[in-house]
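Excluded from the complex is one protein chain; the other protein chains are retained at their positions.
The chains carry the letters A, B, C and D, assigned in the order they are written, with residues numbered from 1 in each.
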Amino acid sequence: MAPLASHAYDLLLAGALLWLAWQATHAADLFRSVISFIVFGLLMALAWIRLDAPDIALAEAAIGAGVTGALLLSALGRLTSAPAEKPAATRRWPGTIAVLALAATVLALLGAAAWQLPAPGLGDAVAGHMPRAGVDNPVTGVLLNFRAFDTLLEIGVLLLAVVAIWSLGPTPEPLVPAIPSPALPALGRMLWPMFVLATFYLLWRGTHAPGGAFQAGAVLGAGGILVILAGARPWLTGEDNGPWRWLLSLGVVTMLLAALSTTLIGQRFFEYPESAAAGVILVLEITAAISIAMLLFAAYLNGQPPARWRGYPHS
Amino acid sequence: MTRIPSFIRDIIGRTRPRDLPGRLILYAGLWWLITGGDAGAWTWGAPAVAGAAIISPFPGRSPWQISIPGALTFLPVFVAFSLRGALDVARRALHPRRPLNPALLDYPWRLPDNGSRVFLANLINLMPGTLCVRITGRAMTVHTIGDTTRTLSGLAELEARTAMLLKQPLHDEH
Amino acid sequence: MMLYLLLASGLFLIGCHGLFASEGMLRKLLALNVLSSAVFLAFVTIARMSDPLDPVPHAIVLTGLVVTVSTTAVALAIVIRLAAGGSDLSRGRREEDE
Amino acid sequence: MMSTDVHIVIVVILLLNIVVGLVRILRGPESADRMLAAEMFATSAVAIILILAVTTSSPALMDVALVFALLSALAVVTFVSRAWSALNPPQPPKHDGEEDGP
Partner (left out) sequence: MTLTEWLGTALVIAGVPFLLSGTLGLLRFPDVYTRLHALAKGDNVGLGLICVGLGIQSGSVTVALKLLLIWVLMLIASATGAGLIARTALARGLKPWGL
């Protein structure tokens, strides 16, 4: 009975995901697309759990269901003041077939490439090196020790994204619409401490179990979006967005400092001395989480935040 | 560099010192709960609890105080009403003819104008047959789908329980 | 596990098709997100099939998720400004210096 | 273990619950209907994750559920304060939400 039920589970999940993906990319109504995509993210989290990847499920829950959902919904709110987009009504079959053929070719090539991968993977190699990593969770170990260079580049990408967004101009007004209900500030007030606790908790978990800087940062960033929608006043004011700039670049700066100091003491780039690995990773985790939270929050604002928040509603 | 102190003051200056002990205890309890009672987690827990208690982006005003005896009498009522609400709505959904008698009622506030009204407005969304659809300074408008007299008596009882729970006075001037 | 590889392929096809064939920037952006989800799914499924569980693809997918959200954010900011139809208010306006 | 069998069946039923609810996303008609369908999926998904967390006794899944529970308010709040107000301008009230949708 159990195998039958788990097959049913997989099939249902796969069917729902495919249907939602189709709706997200081809529905006539734009709002339906966005909602389908949000639900798609929710079900992807279930798929990650099924594939024994709780790390990714956590990140998907925080980034996919939280930040991306908020990004898309508020972009939708800003888009609809413009003339409505035309739905994909004209469907030319030759074009569709050509596109599908192209997609299938790419897929086949990628599949062939994946097939050539060495079969056992790197699980044994990682397990062998874990004692030296300074943490107990293999994924955190890989992210912040063995492949720290990737992580540096990744926070770099996020920073670059925010720089690009800021270069487009100031945050469109209204930054936050008038509070529609007195229930919103109450909600934000009640949930904000939970967001803070959950962020610290995920950081703590990250050292020995699924969790870590990305998930923690994403949860805090989503919390920031929630409280600003609930009418909180942001603290980060000041000329030239001074505090913003410091916090946004904190993660990259710390990682670069760590990397450079390892070269200075004669190790290779990003090769921490074994004794200090735990401490270095701790610092990197905290700074990376703060930066990621701020970067995601800044990305939500769609532009450079004002130096003072005066002049925006309710502040 | 003169702006840094004001920046810090801005972050922590929104919490009244009088509220701190209660908050610290509450969040320490929540931390204990989230971590599943792990004693090794307190090195992370101490800054987390302090941060949650001190750093608040909202202007400092502790909206509610909860009275323990009030909570003890509130909880059974809450559970009973929730179950009744769920059974009621399940019956309507399963019934072949979907018996729904929608109506909008104005329910004048007896609670004072602070956070407690929002609490009641949210609470009744989980209670049998009621949904708060408008909040004004004088009353709230309730969308009901069942027997209105029974709903009104339920609302009055919930309001009384809420007043006890949050230590708020009720006044009958309407 | 074969099912999940098939699912990844299906999502890849839908995403690819949407990226090229659907109209409207926002829908194309969603298609891009679906496409990246498909690739992540294939990664994690392959990682799941090896024994012991291979943590490197998991780490790479986490990185990929962050890159995807960055791309989405930048693209949305651009789409908003493209669609804003020239109105100063919605395009964003410098605050007056005081 | 018999209880695990029961739980797997429950998980499948809950997933089926989500799949059936997708109809509301397809039919709408108001965007609010779609939004609250999404809210319902979050509840069912949290239930699924919690059942899996307890039956496989993996605390990591519990954290996933915790994050979901924390963030489930975010989508509704963004929707109400951001998307809905701009989606379609207020129109003369309709008498029936279901039959004469757009």
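The rule is simple: a contact is a pair of C-beta atoms (placed from the backbone, for glycine too) under 8 Å apart; a residue touches a chain by one contact, two chains touch by 3 or more.
Predicted model, so just to flag it, every value in this text is computed and none were measured.
Of the chains on view, those touched by the hidden chain across the whole complex are A, B, D. Checked against the full complex, the candidates A:158, A:183 or A:228 give a single residue touching the omitted chain, namely A:183. One of B:34, B:48, B:111 or B:155 touches the chain omitted from the figure, and that residue is B:34. In the full complex, chain A contacts the hidden chain through residues 180-181, 183-184, 186-187, 190-191, 194.
Against the chain not shown here, chain D presents residues 2-3, 6-7, 10, 13-14, 17, 20-21, 23-24, 30, 32-33, 35-37, 39-40, 42-44, 46-47, 50-51, 54, 57, 62, 65-66, 69-70, 72-73, 76-77, 79-80, 84-85, 90-98. The omitted chain makes contact with chain B at the following residues, 30, 33-34, 36-37, 82-83, 85-86, 88-90, 92-94, 98, 100-104, 121-123, 125-129, 131-135, 141, 143, 145.
Please note the rule applied: only the chains that are shown with their structure count from here on.
This structure's chain pair with the greatest number of C-beta contacts is A-C. Chain B and chain C have centres, each the mean of its CA atoms, that are 37 Å apart. Here the CA centre of chain A is 11 Å from the CA centre of chain C. Inter-chain spacing, taken between the CA centroids of chain A and chain B, is 31 Å.
With touch defined as above, chain C holds no residue shared between interfaces to two or more other chains. Each of residues 34, 55, 76, 78, 81, 181, 194, 198, 201 in chain A touches at least two other chains. On the chain D side of its complex with chain A, the touching residues are 4-5, 8-9, 11-12, 15-16, 18-19, 22, 25-26, 28, 31, 34-35, 37-38, 41-42, 45, 48-49, 52, 58-61, 63-64, 66-68, 70-75, 77-88.
Touching chain B in their complex are the following residues of chain A: 181-183, 185-186, 188-189, 192-194, 196-201, 203-204, 227-228, 231-239, 242-243. Only residues 10-11, 14, 17-18, 21-22, 24-26, 30, 33-34, 37, 40, 44, 47-48, 50-53, 55-56, 59-60, 63-64, 67-68, 71-72, 75-76, 78-79, 81-83, 85-88, 95-96, 99-100, 102-104, 106-107, 110-111, 114, 117, 119-124, 126-127, 138-139, 141-143, 147, 150-151, 154-155, 157-158, 160-161, 164-165, 168-173, 214, 292, 296, 299-300, 302-303, 306-308, 311 of chain A touch chain C when the two sit together in their complex.
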